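Shown here: the complex without one of its protein chains, the others still in place.
After this line comes chain A, so read on.
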Amino acid sequence: MMAEDIQAKLKNYKTAPFDARFPNQNQTRNCFQNYLDFHRCTKVLTAKGADTTPCEWFRRVYKSLCPISWINKWNDQLEEGTFPGKI
């Protein structure tokens, strides 16, 4: 049931919806949190050997919100092993 929900949500995705956790103009944390959540979600589900489709939501949101240069910088840091966030 959950899997169909998430597929529906992903199919109808236009842009990042309002997130009450980040109500103000500065959306930096919104971007960063979804970037973290995507990688944490991927890590946990891959470790269990499960399908990582639910993690797609986080990827869509951070792709909508984050400046591309930030995404590239963080991806480079992840590759180098210098990313400061806790995954």
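In the analysis below, contacts are C-beta pairs under 8 Å (C-beta built on N, C-alpha and C of every residue); 3 or more make two chains touch, one makes a residue touch a chain; residues count from 1.
Keep this in mind: contacts and distances are computed from a predicted model.
Trainee: Have a look at "Cytochrome c oxidase subunit 3", "Protein MAK16 homolog", "Kinesin-like protein" or "PAR6B protein" and point out the UniProt protein name belonging to the hidden chain.
Mentor: From the listed options "Cytochrome c oxidase subunit 3", "Protein MAK16 homolog", "Kinesin-like protein" or "PAR6B protein", the omitted chain resolves to "Cytochrome c oxidase subunit 3".
Trainee: Just the residue numbers, please: which parts of chain A touch the chain that's not shown?
Mentor: Listed in rising order, the touching residues are 28-29, 32-33, 36, 70, 74, 84-86.
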